[in-house]
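Only one protein chain is missing; all other protein chains are in place.
A, B and C label the chains in the order they appear, each numbered from 1.
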Amino acid sequence: MPVGVFIFLGVVAIISSLGVVLQRSPIHCLLALIMTLVSIGALFLALDAVTVGFLQIIVYVGAIMVLFLFVIWLLNLQADEAPTGGLGLKFFATIAVAAMAAELFIFFSKTRGAMEAANVAPGYGSIDSLAQSLFGQYLMAFESTSILLLVAVIGAVAIARRTIPQRERGPTKGTPTR
Amino acid sequence: MMTVSYSWLMALSAAIFTIGVAGVLIRRNIFVMFMSIELMLNAVNLAFVTMARRMGSMDGQVIVFFVMTVAAAEAAVGLAIIISIFRNRETVNADELKLMRW
Amino acid sequence: MAIDLLIGAVKAIVILLLVLNLSAVLLWFERKGSALIQDRVGANRANIFGVGQRLGMPNLGLMNTLMADPLKLFTKEDFVPDGADRFLHSLGPFLALFPVLIAFAVVPIGDTFELGGHTVQLQAATINAGALYILATIGIGVYGVAIGGWASNNRWALLGGVRATAQMISYEIAMGLAIISIVITYGTLDLQSIVQQQGGVWFGWLPCWGIFLQPVAFIMLLTAGMAESKRVPFDLPEGESELIAGYFTEYSGGKQAAFMLTDFAEVVLAAVLVTLFFFGGWQVPWLYSDGFHFGAHSLLLPRALVVILGVVAFWIKVVAFCWLQILIRWTMPRFRYDQLMTLGWKGLVPLGLLNVLVTAFVVVLASGAAH
Partner (left out) sequence: MTTVHFPALGLILLFPALGFLFNLFYGARWGRRWVNVVGPGVIFAAFAVVFVSFIRLLTLPAGSVLTVTLWRWIQAGPFHANFTLQMDALSALMTLIVTGVGALIHVYSVGYMAHDDDFARFFAYLNLFELSMLILVLADNLVLMFMGWEGVGLCSYLLISFWYTNPAFAYAGRKAFVANRVGDAGFLLGMFTIVATLGSHGSWTLNFGGIQSHLALFTTQTATIATLLLLVGATGKSAQIPLYVWLPDAMAGPTPVSALIHAATMVTAGVYMIARLHFLFALAPTTMELVATIGAVTAIYAGSIALVQPDIKKVLAYSTISQLGYMFLGVGVGAFTAGVFHLMTHAFFKALLFLCAGSVMHSLDGEQDMFKMGGLRSKIPITYATMLIATLAISALPPFAGFFSKDQILESVYNSGHHGLWILGIITAAMTSFYMFRLIFLTFYGESRVEEAKAHHIHESPSVMTTPLIILAVLSIIGGWIGLPEHVLWGNKLSAFLAPSVGEFTPIMHGSALMLTAVSLSLALLGIIAAWYFYLVAPGMPYLIAYQLKAGYNLLLNKYYVDELYNLIITRPLFWLSTLVLGRVIDAFIIDGIVDGAGLMVETGGQLSRRIETGNVQQYAFVYVLGVLAIVAYYLYLVTH
């Protein structure tokens, strides 16, 4: 991919992810997160992972993040008040995070090679090649994820459903109301 | 024409990942912590795609696909939990959710 | 290189302008059309120095739609309510409009042709995963209304935003299923090739349009598209009788214009998709790359003319479907919200799944028969 593209997307991604962490209002954080996801998706596209890139945007941005949005609305989350206490933990956490960043950078700086268009087969990242892997080598995993999703849906409903006693629920359908 | 080297992309994913970790460790709002976790997931996805690209294999992308699926499930359940917590405790502040303690 | 960039820029601008103008014109269509349907005169006032009458033209009120309204809107005060999130409040409309407009980037408005040794794709961006791209943009489109409704600090607006979001997500699924069945049918995500495969005829006379292959998908796509455009009968997010104006209650001036433009752009998008997937895009019945062929008879035409005919045909189809949607809008009552959800989740989604299943079976059997 062109260096310019990488730099642009990378900067956007980092800034917006910082926004996720640093902003007060949950909805701003959410938008920042969406921004990050979109830029990462764009990076996927630039990495010839076309299908996954679009899926990233469709699934993450188009579905999961909307779920977050709904929850923000449902709970009517406002901006956090000024953080109180726990500064010691924050301090050490910052140090730990810095250390982790250092480690990871050293670690990944050992990754060699640069992107040439040459080293991928034609049709790499296209939906058929993905499908070949998904429905070939990873079929079992694919099917089991469907079960996972089903379970997740049921679990989510079971957890989040508010159980209302009959009297509060009022007259149910079919019962005469007067 | 100069091209991007993989180490840059990995560094980017590392940066996003650590930012996510910081969010989990520092933010008090469990909701934002949750979002930070998504951030970390995506950083990992980026690393996967990068390496897949480098090795010219689809496996990394397949894993990303699965990560998305699991993330969807995780989001559903996690948000449901957050909702029920909020119903019972009227807060999303992690500091006030300390029931599981001595 | 440079020329390619130039061509690209030209294409982009042209398509964008086309869409914007069409959206604007649709507003006029709507006014006159509704007037016709409701046996009114409709827009008929604005008239520049009576030029129209002097030329003996009937006063179609074109002016106050195409010039007076935009002037009025863009000169109005940009009002932001108290306690609203300023940034998001102004971000909302453009977050809504932007994705819809970029969605048109992959739309092939005509056949490819040679120009001075350059292969010109009549398509702003030649992405070979066009269908996915469109779905992605539509997915992003949700946020505009959502943010707009939330940032207005107004419960009607918020309710409208919630409704809009829920509705759009629900119908995105149906739309996605419809598009998937099309993709399975044509075995590609590339819109251009989908259109090209719709060339030619069956039985010597029937155009090979997708409508004949995927009638169910056609219904679903049309319905979902209209739902995406949040207009009657799917206009609950902005139902005047319930929520003053839904998510743009608190908007005025340019931002409101942007929202309205979004609606019309979505109408156009729905029309474009239907055209592309089911009515052969720029394909003209019995017109081949070298001219008309109808049975034994044939009428040869120059290549340029063929391409132009294709482009014209495409836009005619699009306008026709926009008109169809407007008719539907002005003839049907509004759903109740539970009816909306029922239709989406209990009607279209299962239907779409079934359709995908059947399509997949048929395709597999056909390919099996092929070899």
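Here are some notes:
The working rule: a contact is a pair of C-beta atoms (placed from the backbone, for glycine too) under 8 Å apart; a residue touches a chain by one contact, two chains touch by 3 or more.
Every value quoted in this text rests on a predicted model; they were computed, and no experiment measured them.
Across the complete structure, the visible chains that the omitted chain touches are A, B.
Within the whole complex, the absent chain has one touching residue among A:14, A:63, A:79 or A:100, and that is A:100. For chain B, the residues in touch with the chain missing from this view are 21, 24-26, 28, 30, 33, 94-95, 97-102.
Chain A residues in contact with the hidden partner, per the touch definition given at the top, are 86, 89, 92-93, 96-97, 99-100, 103-104, 106-107, 110.
FYI, only the chains that are shown with their structure count from here on.
Chain contact topology: the protein chains form an open path, each linked only to its neighbours in the line. Centre-to-centre spacing of chain A and chain C amounts to 29 Å, using the average Cα coordinate of each chain. Separating the CA-averaged centres of chain B and chain C is a span of 35 Å.
Across the assembly, chain B contributes no residue that touches 2 or more other chains. Along chain C, no residue makes contact with two or more other chains.
On the side of chain A, the complex with chain C involves touching residues 25, 27-28, 31, 34, 38, 41, 50-51, 54-55, 57-58, 61-63, 66, 69-70, 73, 126-127.
Across the complex, chain C meets chain A through its residues 85, 88, 127-129, 132-133, 135-136, 138-140, 142-143, 146-147, 150, 158, 162, 165-166, 169, 172, 176, 189. Residues 1-3, 6, 10, 13-14, 17-18, 20-21, 26, 29-30, 33, 36-37, 40, 43-44, 47-49, 51-52, 55-56, 59-60, 63-64, 67-68, 71-72, 74-75, 77, 80, 83, 85-86, 89-90, 93-94, 96-97, 100-101, 104-105, 107-116, 119-121, 124-125, 129-130, 132-134, 137-138, 141-142, 145, 148-149, 151-153, 155-157, 159-160, 162 of chain A are the ones that touch chain B when the two sit in their complex.
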